[in-house]
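Following this message is one structure expressed as C-alpha cells.
One protein chain is absent from this view; the other protein chains keep their places.
Each chain carries a letter (A and B) given by its place in the written order, and its residues are counted from 1.
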Amino acid sequence: MAYLQLKNIEKFFGEHRAIKGIDLDIKQGEFVVFVGPSGCGKSTLLRLIAGLEPIDNGTLSLDGRDITSLPSSKRDLAMVFQSYALYPHMTVYQNMSFALKLAGVDPKIIREKVDKAAAILDLARYLERTPKELSGGQRQRVAIGRAIVRDPKVFLFDEPLSNLDAALRVQTRIEIAKLHRELGATTIYVTHDQVEAMTLADRVVVLRDGQIEQHGSPLELYDRPANRFVAQFIGTPSMNVVPFDAAPQLLSGASQAPSDGFVGVRPEHVLLGDAQPGSVPVTVELVESLGVETLTYVRLPNNVQLVSRGAERSRLQPGQQTHVTFDQHFIHYFDAAGKSRAPAPGAQA
Amino acid sequence: MNRIIPRTLLMPAVVAVSIISVVPLLITLFYSFVRYSMLDPSGHPFHGFDNFHFFFTDASFLPALQNTFTLLFSVMLITVVLGTALGLLINEAFPGRAVVRVLLISPFLVMPAVNALMWKNMLLNPIYGLFAQISIFFGATPVDWLSAHPLVSIIMMVSWQWLPFACLIFMTALQSMDREQLEAARMDGATYLQQLRYLYIPHLGRAVSVVLMIEMIFLLSVFAEIFTTTGGGPGFDTTTITFMIYQQALLSYDIGAASAGALFAVLIANIAAFFLMRVIGKNLSK
Partner (left out) sequence: MHSKFHLYVRTAAAWLCALLLFFPIFWLALMAFKTEGQAITTPPLLFFTPTLDSFREVLARDNYFGYAFNSLFTSVVSTAIGLLIAIPAAYSMAFFPTGGTIGLLKFMLSSRYMPGVGALMPIYICYQYFGLLDTRIGLTIMFMLMNLPIMIWLLYTSMKELPREILEASRMDGASVWEEFRHVVLPLSVGGIASTALVCMVWAWNESFWSLNLGASNAGTLAWLIASYSSPEGLFWAKLSAASLMAIAPIMALGWFCQKQLVQGMTFGAVK
C-alpha cells in the first residue's frame, strides 16, 4: 500500500498547465528523488505535496489520509528549503524547537529532542548562536535538524545542496545518505543534479514539462531508459544519440532499428582502436584526461560527433585518425518520437 | 485558502480611509450645488452650476491654476535635480559624512509654519533679512523678495524644505547600486558623465518616481507657507488653487463656491495622481 500517493495531480498557473496529471506511489521509508531540467516542475510538485501551493486537480493521500486540501501546518511534513529559510532572529535552538513549541510540547521533551538531533548533526556547540554567525554548511545542517526534530511522516528536500561549494556538497550528500539509513524516513528530494539522484535515491523520478518521463531505481534508469530524454539526462557525459542512418555499419542488429529513428550508445560503450570489421574511421577532435578516465571526442566522416570514455590513458592527439566500434550488447534504439523500442540486449539483471 | 482573515485585517484600514476620503467628498459634492454662504442664513437653495461658474470665472482662478502648476513643477525640478547632485556627492564616503547627513536632514524636520516665518523675517526681509544684508555688503540694492518675486520666494522656501528628502532617498538608492556594474563600466573606459547617463540615472528612475509621488501629495496642499508670508498676494501672485479655496471658504464665507473649488482640486489631484500611479504602480507590483 502506498504511503504517499499522488493521483492525477494537476496544477495550473493561469492558462499554463504546469503539472500535467501526475500519478506516483511512494512506499514508506523510500528515498525518492525528483530530477529534471529547469522548469520541469519538480519544485512545483514538491511544493504541492508540501501544501505551499494549492493542488488544482487530483488527490494526495498520506498514510491513508486525504491531505489534498489540508494546510501545510496540518500535513505532518517537514521541508528543508534551498535557502535554508532559517529564522534570522532566533537562535539555532529556537529555530529547531519552533515547531514543537507551537505544538505545545513539554519543554523538557523539546530539549531532549533538539539535543538528540543536534548530536546527530554535530550542532551541539552552536545551539545558542544565530544563523548570522554560522557558515553555509552549518546553516544547512540546522535546516535539516529543524526537520528531523519534528519526526514527520515525510521529509521534503528542495535542492538542499545547490548553495554549497563542491567539496561540502559531496560531504553533505554522504551525510544525508547516512541520515536516511539511520532514521529510515520517507524522503522526497528534489535536485537538478543527476549525480545526487543516482547516489541518494532508492527510486528516481525523471520529470519533464510537468510529466513523469520515467521512474525506477537509478540503475534501471541508467540501463533501460524508456526514452531518449531519460537516456540523455542520466549519465555524464550523456549518451551518444545519433540518427540511425548516421553509421549503420556500426550496428550489427540493424534489423531491430527503425530507419527513421535514433540509436543510443553510452560513452563507455564507444570503443576506439585499430581498424576491424564493422568499424568506422574517425577523426579525434579533443582528448580530456581526467586521471581516472579519458574522454575522447571524435567525429565521423559524416560530421556526427561521438564521445568515448575509457579507463586507459590515451596517446591520441587532436587531428589524428582512429577507428570506432560500438559494444553491440549495449545499443539502445529509439523511434522517431524518442521512445525506446526494445531493451538493449545485455542490459538485463 | 482562508478569505475571512485577510479581509478582517484590512477592514479597519479600508473603513478609515474611506471615511476620510469618501464622506467629505460626498458632503462637498452636495454643497457645491447649493447656495451656501455663511453670511446669508437663508437656507441652502439649489444653485445648479452657479457655484462652479462663480469659481471658474473668479479673477483669481486662472492665476491660481498657473501658480499651482508653476509651484509644483519648479519645486519638483529643483529637488530632483539638486537632490540627485547632492546624492551623488555624498554617496561615497568622506570624513564627517555622518554629520553631513544629520545637517542635511534638518530642513525636512522643520515645521512649515516655522519655515515660512524664518524665511520671511530672517532671510528675505528687505531691511534686516540676511539676504538683504549680504546684498548691501556687496554693494547691491537689496531685493524685496516677497513683494517683487513672491512666487519665487515661496518656491525657494518649499524647495529648501524638500531638498533633503529627495537627496536622502537618492543617496540610499545609489548605495544599492551594483558595484560590479560600475567597475565593469570603468574598465570599459566610461567617463564619469557616461557612467552618470547610462548607469546612475537609470538606476534612480524608481527613486525619482517615489520622490515625485510623495512630493505631489504635500505640494498640492502647501498652505502654511503662503498663509504666513504673502497671504496669496500681492494680487494673486502666490495664490494656488488650495489657497483660493481657503479664501472662498474662510475669508469670503462662501461655502458653495469653496466646495465647487474643492471638487475641482479633487479633480486635478486625481488626474495628477492617475498619471503618477501608472508609473508608481509598476514599481509597487514589482
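FYI, a contact is a pair of C-beta atoms (placed from the backbone, for glycine too) under 8 Å apart; a residue touches a chain by one contact, two chains touch by 3 or more.
Note that the structure is a prediction, hence the values are computed from the model and not measured.
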Specify the residue from the set B:5, B:59 or B:187 that touches the hidden chain. B:5
Out of B:62, B:103, B:140 or B:201, only one touches the absent chain, namely B:103
One chain isn't shown here. Among A:102, A:292 or A:311, which residue touches it? A:102
If I consider the whole complex, including the chain that's not displayed, which of B:140, B:217 or B:251 touches that chain? B:217
Where the missing chain touches subunit B, by residue: 2, 5-7, 9-10, 12-14, 16-17, 19-21, 23-25, 27-28, 31, 86, 89-90, 92, 94-97, 99-114, 116-119, 121-123, 127-128, 130, 133, 136-137, 160, 163-165, 168-169, 172-173, 175-176, 192, 206-207, 209-211, 213-214, 216-217, 220-221, 223-224, 227-228, 241-243, 245-246, 249-250, 255, 258-259, 261-263, 265-266, 269-270, 272-274, 277, 280-281, 283-285
In the complete complex, the non-displayed chain touches which residues of subunit A? 50-52, 71-74, 77-79, 81-83, 85-89, 98-99, 102-103, 146, 150
